[in-house]
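One protein chain is absent from this view; the other protein chains keep their places.
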Amino acid sequence: MFETNRRRLLAGAATLAATSVVGLPARAQGKDKVKAAFVYVGPVGDYGYSFAHDQGRKFLEKELGDKVETSFVENVAEGPDAERVIRQLAQGGNDIVFTTSFGFMNPTLKVAKQFPNVAFDHATGYKTADNMGAYNSRFYQGRAVLGTIAGMMSKAGQGGYIASFPIPEVVMGINAFTLAARAVNPDFVTKVVWVNSWYDPAKEADAAKALLSQGVDVISQHTDSPAPLQAAEEAGVIAFGQAWDMSSFAPKAHMTAIVDHWGPYYVDEVKKLLAGDWKPRDIWWGMQEDILEMAPFNDAMPDDVKAAAQKIVDETKAGTYEVFTGPIKNQAGEEKVADGEKIPDGDLLKMDWYVEGVQS
Amino acid sequence: MMLAAPVIAVVLTLIVGAVLFTLLGHDGFGAVVEIFVKPLFNLYRWQDLLVKAAPLAMIATGLAIGFRANVWNIGAEGQYILGGLAGTGVALATLDMSGSWILPLMLVCGILGGMVWAAVPAILKTTLGVNEILTSLMLNYVAIQLLFYLMRGPWKDPEGFNFPQTAMFSADQTLPMIVPGTLIHLGVPLAAAVALTAFAVMTRTITGFQIKVVGLAPKAAAFGGFGAASTVWIALMAGGGLAGFAGILEASGPFGQMVPQFPTGYGYTAIIVAFLGRLNPLGILAAALVLALTYVGGESAQTTIGLPSAATGVFQAMMLFFLLATDILVRYRVVSGRAAPAPKAAAAKEAEPAKGKAVAA
Partner (left out) sequence: MNLDLLVAILMTVAGAATPLLIAGLGELVVEKSGVLNLGVEGMMLIGAVTGFAVATSTGIPVLGALAAMGAAAAASMIFAVLVLTLMANQVATGLALTIFGTGVSALIGAPFVGITTPTFGTIFPEALTASPLLRLVFGHSPLVYFGLILTVAVAWFLNRSRAGLILRAVGESDSAAHAIGYPVLKVRYLAILFGGAMAGLAGSYYSLVLTPMWAERLTAGRGWIAIALVVFASWRPGRMLAGAYLFGLVITMELQAKAAGFNMFAPELLAALPYLATIAVLAIISAAKRGGANAPACLGKPFRAAA
């Protein structure tokens, strides 16, 4: 049955970009109040990925007031521990449970089968069920904005990229960053350093220093700690925040940040439950739906750069800009995507190759 | 007093925990009730407790055998991983096959995987005299990297969207549920059976006697013909084998696949369980449930009263601190008995498990 789900996702993604409805409505009547629970993989104090989800939870509380009651469990290990927590939340009278990390996918699916009357939503995965939706954010749209800024502001024409693990989402981000940077500076090169960890401040800082000593003057990251920003601040180069506005850590270096703004999606889901028309969806939202935002641009950014960055944001929102539009060459210089073609979502979601200009 | 120490430790933890968390601005009393009391009155939570306690009890039983013989294997985490990996290797090789022989083969390979990993400190200890605390600890990190490598590279699910994890195991590779409609899988009764068997072995057989004697009085053991080397091997094979067994039971049971997040510190937590259970397999069964309670209850407390997850760790640490502190009560009686005639005092001293002794070098 996983097979069908995968195919369904691929087929759905190929034909219909954002929203594909899966399965049948599980619950018809509306509610006066919804109990929503969140499961986080890290501590809410990580100031990164889990922190951003928790800000989404707070946004939900603020928007819907006494129509919603929320709770969360943090530091949940992916695997049987997650399954236990999710089940406990389902038994605890929650109407909807949001499981916010990829590794929660199979545990969520198991519990969802046992609790047909509870709604489940899993972030960044690819499996769904009759009462389990999937949601994800087009983080790469933000990477394109960062790449544009990097391409315009880098004098060296070299950006450093501190990456965690080579999973499709990270690969996609590196490619989007590089494509956007090369659109404004065709000679731009992205130097990637894998630190093999989502969170290791000391190693992330050292990786930034290694990149800086190799001559890059822009630091970008796909790891969770603000340490690379601090290293950039110290070296007097520019950098970008991850998951949240991290300008407090590096007021000079922090040009902007990709802000994971999950709140609107959470509000949307809970509103649907309140109205009684919740259905599991498989959505991949982005800037258009306001779940991805850019942090305020740094005043130190030149006006033309601000304008170019804002243009990417505006055109992405308008649907007229898509960074993964051909011609795109791979690292060997072979054309992978023809002029004017777009990479289908299904291919993006399992991306494992790098575009020209990525040095990894 | 054997029973009193753990009970006193738990009670002290509850009292000090309640006070401490109140001082830190949380609902201290509520925290204690949510973590330690409420889950006990919920049948679903009991299922969670049993499932969570099973691997802890199994690993701790193996470790306790070693600890009793003064062999300090703190590499159970790595042995657990290797057990899981060895069984997963079988599973991936037989993914397209069916048959009732597959699961038993996975379990056997899991046990062997743990044993192979534990054999490294055993060989180094018996041939070169290398401290097994340090080698077994180092191997934990090596095991994690081996896991990462296999997940990222050779064992990655070809249809898994390039995420680093294996394919899901087939039905023939997954542990059956013992009680239909619950979460109680085969690993739960197996863990209990292992602990009971270990109890019988330790109290009723020559091997059990050898282990105890070597631990308590190495010179007497040598005199009686029990080799130190064979004891080291028995201790590490028991610890490694059971940790490996727990590993493959978790992989083929609750996980149903192998993932990079497979190790969650069971190997270290089991050390706490072993001590909380006073190195006695029956005590370990109880201790594993108490530890499981701190996890399961800690999660409840997060949702009901917003207690941070870090509080769970503080409760666990306090419980162990108090247990180790109250241990002196048990020993104190022995020490005070020294006034008694010499032979009795000596015997009493020897009879007390030499818990603190770690053989260096």
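Residue numbering begins at 1 within each chain, and the chains themselves are lettered A and B in the order written.
Just so we're on the same page, contacts are C-beta pairs under 8 Å (C-beta built on N, C-alpha and C of every residue); 3 or more make two chains touch, one makes a residue touch a chain.
The shown structure was predicted, so the numbers you read here are calculated from the model rather than taken from an experiment.
One of A:S71, A:Q91 or A:S197 touches the chain omitted from the figure, and that residue is A:S197.
Screening B:T22, B:N42 or B:N131 against the full complex identifies B:N131 as the residue touching the chain left out.
Residues 24, 72, 74, 120, 124, 128-131, 133-135, 137-139, 141-142, 145-146, 148-149, 152-153, 268, 271-272, 275, 308-314, 316-318, 320-321, 324-325, 327-328, 331, 335, 338, 355-361 are the ones on chain B that touch the missing chain. Although one chain is not displayed, chain A still touches it through residues 43, 45-47, 51, 160, 191-197, 199-207, 209-214, 216, 225-227, 230, 248-249, 359-360.
What we mean here is this: only the chains that are shown with their structure count from here on.
Chain A and chain B have CA centres that are 37 Å apart. Here chain B touches chain A in the complex through residues 44-45, 48, 51-52, 148, 152, 159, 161-165, 168, 250, 253-257, 259, 261-262, 264, 295-296, 299-300, 302-304, 306, 308-310, going by the rule given at the top. Remark: chain A residues 2-3, 6, 37, 43, 71-81, 83-85, 87-89, 91-92, 102-103, 106, 126, 165-168, 171, 196, 349-352 touch chain B in the complex.
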